[in-house]
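For this depiction, one protein chain was excluded, whereas all remaining protein chains were kept in their positions.
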Amino acid sequence: MINKQVHDFDSALAGLADGATIMVSGFGAAGAPHDLLEAALDRGIRDLTIISNNAGEGDRGLVRLMTERRIRKVVCSFPNSSNAEIVKELYSAGKLELEIVPQGTLSERIRAAGAGIGGFYTRTSVGTPLAEGKESRILDGEEYVFEKPLRADFAFVKGRLADRWGNLTYNKSARNFGPSMAMAGDITVAQVDEVVEIGDIDPEQVITPGIFVDRVIAVR
Amino acid sequence: MINKQVHDFDSALAGLADGATIMVSGFGAAGAPHDLLEAALDRGIRDLTIISNNAGEGDRGLVRLMTERRIRKVVCSFPNSSNAEIVKELYSAGKLELEIVPQGTLSERIRAAGAGIGGFYTRTSVGTPLAEGKESRILDGEEYVFEKPLRADFAFVKGRLADRWGNLTYNKSARNFGPSMAMAGDITVAQVDEVVEIGDIDPEQVITPGIFVDRVIAVR
Amino acid sequence: MTGLTRPQIAWRIAQDIPDGAYVNLGIGAPELVANFLPEDREIVIHSENGILGMGPTPPEGEEDFDLINAGKKPVTLLPGGAYFHHTDSFAMIRGGHIDFCVLGAFQVAQNGDLANWATLDNSRPPGVGGAMDLAVGADRVLVMTDHCTRDGAPKLLDRCTYPLTGLGVVTRVYTDLAVIDIENDRFVVREVAAGIDRDALQAATGAELHFAEDCRAIETAPAAGT
Partner (left out) sequence: MTGLTRPQIAWRIAQDIPDGAYVNLGIGAPELVANFLPEDREIVIHSENGILGMGPTPPEGEEDFDLINAGKKPVTLLPGGAYFHHTDSFAMIRGGHIDFCVLGAFQVAQNGDLANWATLDNSRPPGVGGAMDLAVGADRVLVMTDHCTRDGAPKLLDRCTYPLTGLGVVTRVYTDLAVIDIENDRFVVREVAAGIDRDALQAATGAELHFAEDCRAIETAPAAGT
C-alpha cells in the first residue's frame, strides 16, 4: 500500500543533512512551507543552499534560518524584502552567497531538472550582467543564453489538499513554484492544510500528481 | 469586451490558407478536433503540414484530409494505425512526407515554441536514427540531442468547456496534446462541447488559460 | 518644472491599452495603471505569480494572503480569471503571449535599452524578479518613470550606465513631462506635459530629442491628478 502521509517532522525530514540543497516554494509568504523550514531549523540543520524565489520575508521560515546563520547560499530572483533586513545585513557582511536568476529562468531551470532536460536556450538576460560567463547562441536570428537545469536534494512545497498517494492541490496564487519544484527534488515533501481520503480529489483537479511527491504532512 | 466565441466555421478558420502548418491535438480519436479539420477540408484547403501525434485514425478528421490528398507532410510520433491504411498507401507511393519525432520530444518541442525556448537538450533518441544530423552534446557526463521548438500557423484543439475569454477544460485523457499545442499556434482554435458563462469555470480548474486561445466554437 | 502626477501618468498609459489586451503591470507605480483602465474595455491583467484576470484590492478585512499580486499585496480575481503555476506563468511572458507590460526604470536609452533592476551601489543585494523576462517577452514594453531622478539627473539617456535589464526592448516611455516613442534608436517626443517647453524638456534629457510633427499636449483626465 502506498501511504506517503507522515505524522511528524522527523519522518518528514528523514535524510535531510547539513550541506543539503533545498528548494522552497512560495512567492513571498504565499505558498511558503514555513513549518518544514522551521522543523529543519529545530533539528540543527546547517550549511544549506536554498533555491527559492525570495530569500525570506516576514519573520518565519527562511528568515529564521537566515537569522540563525544556517544558510550558506541562496539561488533566487529577488532577495530583497521590505521586512527582512537580515538578507541585506548578511550579504553586505559577505556572509551570504547569492546567485541571482531571472524569475522565469529560475522556474524554467527547475522544471527542466524535473523533466529531464539537459539545458535550454532563453532570450531572457541576453546582453545583461546575468548572462556573463554563459554560453550564448544565435537561433533563428535571435540571440539566446544557455541555461542549465536546477535540481535539489529536497523540495519543500506547500499545498492545500493531499491524499496518501501524494496528489496535491494548491490554493489560488499560492500555487506558484510548488508544481515545478515538486518535480525537481530528489525527495519532495509537501506541507498541506489537510490530507483527504484517496479518491476525494477530482482527478481533473490534481495539480501535482503523486508521482512527484514523496512525503505529505498535514499542518494546521 | 472579449468574446472569443465564434458561431460558424468560416469565422473559426478565418485566415487559414493553403500551405499552412496546423497542429492537431488528440491521441488517436481522444481529443481530436475532427470538426475543425473537416471544415478545413470543406473549404478546399490544401498542401498542409500537420503536426499531430498520429497521422489519422478511424474515418474522420485527418484521415479524410489524407484521403483527399490535402496533406503534404505530417510531423508525428506514430503514423500507423490499424484502421487507416491510407497513411501507409500514400507513404509507400512517396506521396506523403513524414517526420517521425519521439512522442515526448514532439510534445516538448511544441511546449518550447509556446514558452519562448529557443531549443533544448534531451537524452531521448541519442544514438538512434532519429538523432542523425542533429547536434549532440555531453552535459554532466551524459549525451544529449539538441531539439528545436515546433510552432504552427494554427493550432486546432478539442476541449470540453470554454468561456468567452477562451479558458478551457478537457475531458479525461482527451486532454493530451491540447494544452501544449494551444500555446504554440499563432492562432489557436478550440472546438469544445459547450461554451459556458464567464466565471462558470472554477479558476483553479482552468487547464488552458484563455491567453493561449484565439477562437472557440461549440460543436455538439 | 511640474509635470504630471503619477496618477496622471498612469491614466495616460491606461488610454493606450486596447480592449482585449493582456497586460502585466510591474511592481510599484505601474500598478496604478489598473485604476484607470477605461471601463468600456475588457483588459486582462496578468500577474507573474500565476494569475490572469487580476482584479482590484479587496475591501479591508476580506484579504486572502494566498491571493496576492507580484508586489505581494492582496488582490482579487475577476470572473474569467485563472490560476496556474509559475513556469506556466512565465511561459506566457517568455513565449510572447503578453501584449503589454508597464515597467518602472532607473534608465532608458534611446536605443530602447532598459535598466531597472540594479544600480552601481553594491551594498544592497540586487534583485531582478521577472523584469528581464518581461523585457524580452512582452510584445510592447512601456516604461513609466519620472523624467529625472530625485537629484535631477536625467533618466532618458543616449546609453544606460546601470546594468541592463534588456537590450532594445522599450517601445514607449511615459514620464511626468512627456510621452516618448523609441523609433530607430531615437527618442521621438509625441506629447509634452502642459506648461513644459521643448528646451526645458531637452535640458532634462540625456540624449537628443526629436519632436514628432504632430507633437501635442499630454491629455489628462478631468478627474485624475489627485
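For reference, chains read A, B and C in written order, and residue numbers begin at 1 within each chain.
Basically, a contact is a pair of C-beta atoms (placed from the backbone, for glycine too) under 8 Å apart; a residue touches a chain by one contact, two chains touch by 3 or more.
The structure displayed is predicted, hence computed values, not measured ones.
Visitor: Which visible chains touch the chain that is not shown?
Guide: Contacts of the omitted chain with visible chains: A, B.
Visitor: One chain is left out of this view; which of B:Asn3, B:Thr67 or B:Thr124 touches it in the full complex?
Guide: Answer from the full complex: B:Thr124 touches the omitted chain.
Visitor: If the hidden chain were put back, which of A:Gln5, A:Ser25, A:Ser77 or A:Asn167 would touch it?
Guide: A:Asn167
Visitor: Given the contact definition stated above, which residue among B:Asp35, B:Glu108 or B:Asp214 touches the chain not shown here?
Guide: Residue touching the chain left out of view: B:Glu108.
Visitor: In the full complex, which bits of subunit A touch the chain not displayed? Write them out.
Guide: Touch set of subunit A with respect to the missing chain: 1-2, 111, 113-117, 163-165, 167, 183, 198-199, 203-204, 206, 209-212.
Visitor: Tell me, which residues in subunit B touch the chain that this view leaves out?
Guide: The list for subunit B reads 27-31, 53, 55, 57, 77-80, 87-88, 91-92, 98, 100-105, 107-108, 110-111, 122-130, 170-180, 207.
Convention: only the chains that are shown with their structure count from here on.
Visitor: By the touch rule set out at the top, what is the minimum number of steps from subunit A to subunit B?
Guide: The fewest touching-chain steps linking subunit A to subunit B number 1.
Visitor: Average the CA atoms of each chain to get its centre, and name the chain whose centre is farthest from that of subunit C.
Guide: Comparing chain centres, B lies farthest from subunit C.
Visitor: Select, from all pairs of chains, the pair with the highest number of C-beta pairs in contact.
Guide: Most contacting pair of chains: A-C.
Visitor: With centres defined as the mean C-alpha position, give me the subunit A-subunit C separation in Å.
Guide: 29
Visitor: Multi-chain contacts in subunit C: which residues touch at least two other chains?
Guide: Residues 77, 83-84, 90, 93-94, 136-137.
Visitor: Give the residues of subunit B that touch two or more other chains, as numbers and ranges in rising order.
Guide: 115-117, 203-204
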